[in-house]
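Pasting a structure here, questions to come.
We show some of the complex, not the whole, and keep each chain where it was.
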Amino acid sequence: MILRMDRVAIDLPKPKNPSPNDAAAIQELLGGKFGELSTLMNYTMQSFNFRGRNRLRPFYDLIACIGAEEYSHIEMVSYAINLLLTGTTKRGHDPVPAPLSNATDARNSYHFIASGQTALPMDSMGNFWTGQNVFNSGNMKLDLLHNFFLECGARANKMRAYEMVSDPTARTMIGYLLVRGGLHVVAYARALEKLTGVEVTKLVPVPELSNDAFPEAVQFQKQGLHLKLFSFSPGDYQQAAQIWTGTHPEDGQPLEFVNGAIEGVPAPDLDEEPQLNAPGAEGFDPQMFMDVAKRMGINPNHPSKGQF
Amino acid sequence: MILRMDRVAIDLPKPKNPSPNDAAAIQELLGGKFGELSTLMNYTMQSFNFRGRNRLRPFYDLIACIGAEEYSHIEMVSYAINLLLTGTTKRGHDPVPAPLSNATDARNSYHFIASGQTALPMDSMGNFWTGQNVFNSGNMKLDLLHNFFLECGARANKMRAYEMVSDPTARTMIGYLLVRGGLHVVAYARALEKLTGVEVTKLVPVPELSNDAFPEAVQFQKQGLHLKLFSFSPGDYQQAAQIWTGTHPEDGQPLEFVNGAIEGVPAPDLDEEPQLNAPGAEGFDPQMFMDVAKRMGINPNHPSKGQF
């Protein structure tokens, strides 16, 4: 079970140049074979399906808490896409001037037909994410090897998406994910080390280019975010700490296990796009709801809670 | 962002007759077009992509907290599948006696080749879940109508899965989901009512057969679980309560909004299946980890926390 918070991991700047084709490229990081939906669903299913977890609890806990973090990653990528798409067609209610005419030449028409200029679980070519992307043999050594490979592949994709798109919204998000995904690379390498004694962490970075080449990633590394494994739990999964020990293979700083989630910031509000009837409901009277709420004793200001 | 707990919603009895074909059928409720992955990903993406959420906060909160609950549903279905598959092949390390020979005639060979006799994100025919199952037009009225239809379709599938499989593991899980999914049907109907004034809740139940025909569902209804909308959040999404008002359309009892998650029980441990090398790692020494843990001050008993 999960508890969801109305907060996202980091604050994203508004795009300098909203762009449908930039958004289309970033979709690879959401719904691609190596996108965040793949990491989320791999680790989630692996944790549900883990056999012998009492005997191998630290490995189970590691997979579970990394899986929990991935939820915040699909969230970050989705928000980056949404921001890149907001305002890219002409706002207004009248269909006659063809407010969506831009979309005809855009790479991904689903953003304008199937969604309201927002993210969908698909990749950079508009192919939808599929459960075939989940690998879960049940053999822990093989599953950990897979996860290590998956994170390296995901890292390569992030690097290339960064090289395609220069907008700060996308790059801030990618910088963050390079750091956190880089931490996951090391975590699975460390798990293999604990299991086999082979120094798998020495294989990193894969590909060879370091995260240090990405200024936005460097900012997050300065906050130590490449060192802290969060439990993303109110109190469970603490034996992951038994794997997350020692120092980082690239800069030698000490690794740290943190109970709970990253603090985060409130989830951003997305502007309405009336030409898409998104969200529509224009005659709706929120005041009526407010009045009801007051009578029910609900705080209408909807306070967002912080870290546990 | 989420916080994950090492707990599941309800306690599942062990199967009377573990059965690969029963497990194969139950997969429809996990990875089918109307399975729990579809409800999870629909509401999750709709919440990330919601435009104008400040103006329409109660609807956003409703979708977000139902989406958060769905995580516990993919978990319950997965555990039911896993329990139905556990022990269905002959245990042992020696491949020569063909310990998996049962699997050759089973409907779903992926359970034995691609996974370690555990769930995968696929349906009852072994077709994998796809992101095409996510509908998110961005028009709130249309999205709510979709969600209402999706929950009705999901309900029909649960009813049929119940009629296919008589094992108590599966039926307890389905009974729970019929009640909770039934609540989601009413919730989206109520949201449409609040938005349009049309009495959509009077359409339920769809199909016409009531949950009262399912004894396991009746047990959960007696606990009032068809009346309580949980926030599945440490404190957010409370304006959903402004929609979840009045009485239940079928039995007239008052609806109730509950902050937090259902209490749940600890996640069950799944037996090892050595013939699948699941999990393998047989030479691994957990004591070594325990010793490290003690030195690190981690409680090796891995206490599971309750409801917030």
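The first chain written gets the first letter, and so on, giving A and B; residue counts start at 1 in each chain.
Please note the rule applied: a contact is a pair of C-beta atoms (placed from the backbone, for glycine too) under 8 Å apart; a residue touches a chain by one contact, two chains touch by 3 or more.
Everything quoted here is computed from the prediction, not taken from an experiment.
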Identical protein chains in the complete assembly, only 2 of which are shown: 6
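Following the convention adopted for this analysis, only the chains that are shown with their structure count from here on.
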Rotation, 0 to 180 degrees and nearest 5, that superposes chain A on copy chain B via CA atoms: 180
Whole-Å separation of chain centres (CA-atom averages), chain A against chain B: 22
Complex interface listing, chain B residues touching chain A: 1-9, 31, 37, 41, 44-45, 48-59, 61, 64-65, 67-68, 71-72, 74-75, 78-79, 82, 114-122, 128-132, 134-142, 194-195, 232-239, 241-242, 245, 260-262, 264, 269-273, 276-281, 284, 286, 289, 292-293, 296, 298-300, 302-305, 308
